[in-house]
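Missing here is one protein chain; the remaining ones are kept as they sit in the complex.
Labels for the chains are A, B and C, by order of writing; each one numbers its residues from 1.
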């Protein structure tokens, strides 16, 4: 198979844009799994790479096949691989942890100091085939639809965030309703959160948040968010804040909405330092603040698989676009309009 | 007894300074305990009140007897009081929680939304007698020396901070070596922390930190703190940061010293917003940040009492000054020199 | 009001049975709340008292008005009461903790060493009026139906059991489908459990378990429970066992069904010692076993109130009988048939 070629989205050099190209099907080692991609999905990170912004210039080393959200079927396995076989339906954790550092050896591989990300630090899933180490392969129950299986990476972000502390019977403010924020609404509802407040500037996203069944969908430029939250939380504020936007004002709003003794789980990453009222927002409130990165390996994966398998998560409204992989440029344009949320890519065209 | 008078430190009106006065011994209700103060101790907060700074002007309503660290003997009890009797040796939790809010009813009274603090919101312990509700009285084993029993409030801050997460076998950076920081050194050592880094600008305090047996005592203006921490933590950074200074630079240093997946417990309260690198310091590190306020009611009290009773805490170096209560002004001067750490006040003179 | 009389179920002396009597409306102290009972509910404990079995003979001191599950409206309040007023819709935690022991002072009042239970150790709710200390009153959102509000005590047992550890995405075996077991099915589903196995000998109860939407309802005398559990948990066993029966064989089955590293929460109380395979069932499995008693004060109450208020719990199938309080004897007969599950009593007749 190694002499064959395949279609792939390629960032060929250090500039904006991407090419559609025929490239060699990647080779795989004794501990690797070659997966034929069925559905891939676009992350905001892929737009950073496409646009070649400051972050991308610092991190990405072209040429690169991007793409870190996908599902597919095992096409071939290395000689040491035992846990999957040809034909199995799989996805993968694309954060490849070193396995040897303190974090990896104590159950915290999601914060491995030496992590490498497939699709960012090495060739990824915007192609007909992708190579994944066996350790990172995630076998999927066939009852889970491929369109859902393609977004386990961002869904896992949402599961990790929402389940990072008490949530049953808790009120939660989800700030920022991109795909992960939207997924977080579904997760919160599935696990018995009481009231879900979705807060978002963009009108398209607010519509999606409503479709995801948030109890309140608020526009901070028009709604008196704090007042509405107070009125619906016995005056105390929310139990949990899930910050998905990375915006400084949004983060500050999160601390302001929080009840004494509550939890703020920060996933959205600001691009510059944020000025925080540490005394009132954190210390006097006795708040717990958590940095959320990736997904727990592999507790999060088990949790979301069970939720999906048993039909507890209805995430379809967040999937707004389905396009052929060859139309990658169009996907990038759709993202920029702010109308699209999660965009799925099909290497062999949309069926 | 109510017609008698007593010596007290009084903030008589809205201006700097304090008076020594004879005032009526306070009356007590059916659920209250009247305590004859044996030893009181001075907190940095008392200096804010004395100096009448911005915080004090906003919070304090003179006339007020300040003082919220003390021990003494029960002089009389209200008719409903059953847990202590005349003569018992006691201290008290001076944060009087409402007992009826969500936080109070779920074991988190230390972050009660409606807390009132004796010595700040009502008359306190810089006097011959102080009145405490029975719910807040803490009976002390007679084996604990009175000088230690007088500082359970700040010692409890240190215990709450250090024990707010994993600590056994963990390295810890204690930033800011005022009395609570010094106590935190003793606590960390008593409970099996591995390496204790004490970081402090003031030379007098660094000497005390050495006397408390910190493994490393560092001056951030001279020492390459980050390098020293890295060299002594396998390059990963500290497991725990206990921030006691409230200084913005110190807080930022704390996040910089932290290992991936580590914990930052913030007790020192900044007087203005702090600019933080949320992405690198919290999110990518998967850090946990905790606001620490007061002491857990009453888990912290049980923990520190047991540690003291069994001789596990050697905190005497942090007690630098012992003066008669009538010399209160001198105590304030000593604090301002930066040479004194914990100052004890004796209503009936130093013996 | 103290000169008035009211209808009450009374255990008049140390023998089986109970009387319907007119007794004085109880008096209340300054910290008490007098509640006019709207709906009460019968617990298995009430049958023990009625039948005057060994446990009852050891614990109960007649004359006694039993009954510890109810809701109603505040009829009058003592002079110190501030958190409720006449007319408020309320229920109550009937375990009156001492408030002064180690457990009470560290957030574990549900295991107070000196607890007294209203309806067991003092007059309870099978009457037109009942007196409750303010500390134990639970104000109820009017949106919660009275029939549900009457069973917060056993529903709280179920919530406490199910939420005593990880549950989201977890499989759970609920052994014993009396009212608490049935409620546990609803709770597990509401908070995102994956697969709920309900195991029960009695056919009537199995029907109810199906109505509560357990995924599998198994009869251990006919079904190969272990095989079915293994087949539906990837061969590993269940993540959680909630033991509600108190039967020795059932407890042993629970440990046998458990996966390595799983949790067994024991609520059903055996009347005699139980022989357990400690090595295989607990130690080699690295199991966690929890004794579950009462409800967490008041975390459980907040959790279940939020779940009910937001319509996350459908518990109506477990309420099988609604009778007038004067027909108490008939209720006892219905319980003995094994056909009834939760029986509601109406002091003023069924509407």
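We take it that a contact is a pair of C-beta atoms (placed from the backbone, for glycine too) under 8 Å apart; a residue touches a chain by one contact, two chains touch by 3 or more.
Since the structure is predicted, the reported quantities are computational estimates derived from the model, not experimental observations.
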| item | value |
| --- | --- |
| Among C:108, C:256 or C:327, residue touching the chain not depicted | C:108 |
| From B:163, B:177, B:297 or B:325, residue that would touch the chain that is not displayed | B:163 |
| Full-complex contact with the absent chain, from A:12, A:44 or A:107 | A:107 |
| Positions on chain B where the hidden chain makes contact | 163, 167-171, 190-192, 194-195, 215, 302-307, 309-310, 312 |
| On chain C, residues whose C-beta touches the chain left out of the figure | 101-103, 108, 110-113, 234, 236, 246, 251, 259-261, 266-267, 269-271, 273-279, 282-293 |
| Contact set of chain A toward the excluded chain (per top definition) | 82-83, 99-100, 102, 105-108, 297-299, 302 |
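Everything below uses one rule, namely that only the chains that are shown with their structure count from here on.
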| item | value |
| --- | --- |
| Centroid distance [mean C-alpha coordinates] between chain B and chain A, Å | 42 |
| Centre-of-Cα separation between chain C and chain A, whole angstrom | 41 |
| Residues within chain A bordering two or more other chains | none |
